[in-house]
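Here the complex is missing one protein chain, while the rest keep their positions.
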């Protein structure tokens, strides 16, 4: 059995989806896996992880637009507003999506579907530097 | 340490929950596990995974009804409509539920709760064939 671990540092420039697929696959190549389990973990509570279609960029635009409506800024019952009007909606969006993702690996490759990309879903307006931990365990 | 991996091929006939529990437990029996970790991964972005109550079928009907209201077809701000009115809502429903699930295994059995079933949550209207990858690592 072997393991590998790496922290990706991802700069973001406002709300939206940032693709991590290439970085994740490069990590896997470095781990030289056969069969095992890949895990991604997001070290923040105002951004999250998402597997989504990587073909049509309109899918990402529509996802953004939907979450802007599902969890809008300015909801009148929100108390936690000291860090800005986008902060509490960001925590809620993170709660509605994923903090961790696990993807099996076989024949040295993650079993991503044909149209699946791995994304960091940024929920804050200002630029941030985000840490995503990648972990592999297997043979 | 040992591992096992299998891809389930699940036919779906429209939106709703399709139970996978028996197939998942049969995979585990084949892996002959003692203690370890079971992971399920959905290779699609318009269906997802869900652990839900397997007692009263009304729970699944109500879940369906809720998601039809939370993410309805015909939202006027949606751009990605080329693949049909159910396609972008399907991506959004997938984002709001799970792409991967991890379940510990002990004494040879997944630690599912008494009323928990494992479901594929189909978000598209037409029939599809879906691939769910099962992975076990442990002893």
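Residue numbering begins at 1 within each chain, and the chains themselves are lettered A and B in the order written.
Quick note on the criterion: a contact is a pair of C-beta atoms (placed from the backbone, for glycine too) under 8 Å apart; a residue touches a chain by one contact, two chains touch by 3 or more.
What you see is a predicted model; the values in this text were computed from it and never measured.
If I consider the whole complex, including the chain that's not displayed, which of B:5, B:28, B:47 or B:63 touches that chain?
B:63
Can you work out which residue in A:88, A:105 or A:118 touches the chain that's missing from view?
Here the residue in touch with the unshown chain is A:88.
Could you tell which one of B:8, B:25 or B:112 touches the chain left off the display?
Only one of B:8, B:25 or B:112 touches the chain omitted from view, namely B:112.
For chain A, which residues reach the chain that was dropped from this view?
With respect to the unshown chain, the touching residues of chain A are 1, 3, 5, 7, 37, 39, 41, 43-45, 70-71, 75, 77-80, 82, 88, 91-92, 94-96, 98-100, 102, 131, 133-135, 137.
Even though one chain is hidden, which residues of chain B still touch it in the full complex?
Against the left-out chain, chain B lists 1, 35-37, 50-53, 56, 58-59, 61-63, 65-66, 69-70, 96-98, 101-104, 106, 111-113, 115-116, 137-139.
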